[in-house]
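Missing here: one protein chain of the complex. Every other protein chain is in place.
Right after this comes subunit A.
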Amino acid sequence: MTAHSFALVIVFTTFWGLIGIAGPWFVPKDPTAGLIITMLVATAVCCYLFWLIAILAQLNPLFGPQLKNETIWYVRFLWE
C-alpha cells in the first residue's frame, strides 16, 4: 500500500468518524434527537464502508489491462 493511499484512508476515516461518532454529541436535545442521531450514524457507516471497499478493491486489483507487447512498448515510451 503506497503512502499516498494510506494518507487517503486516514483522511476519510477521520472524516466519517467525526460525522458518525462525534456528530451525535452536537445534536440539540429536541424530541427528534433520537431520529437525527440514527440518521447520522447510519449515513456515516454506509458511506464510509462504500468508499473503503471501493478503494481497497482498487489497491489490490485482481487483474489489470490485457495489453499486447507492442502496445506496452508504445505506452512506455510515448506516455512516460
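Assume contacts are C-beta pairs under 8 Å (C-beta built on N, C-alpha and C of every residue); 3 or more make two chains touch, one makes a residue touch a chain; residues count from 1.
Basically, contacts and distances are computed from a predicted model.
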| item | value |
| --- | --- |
| Candidate names "TRANSPORT INHIBITOR RESPONSE 1-like", "Hemoglobin subunit beta", "DNA replication licensing factor MCM4" or "V-type proton ATPase subunit a"; UniProt protein name, chain not shown | "V-type proton ATPase subunit a" |
| Per the touch definition above, residue among A:7, A:35 or A:56 touching the missing chain | A:35 |
| Sites on subunit A contacted by the missing partner chain, in the whole complex | 2, 4-5, 32, 34-35, 38-39, 42-43, 46-47, 50-51, 54, 58, 64-65, 67, 69, 72-73, 75-76, 79-80 |
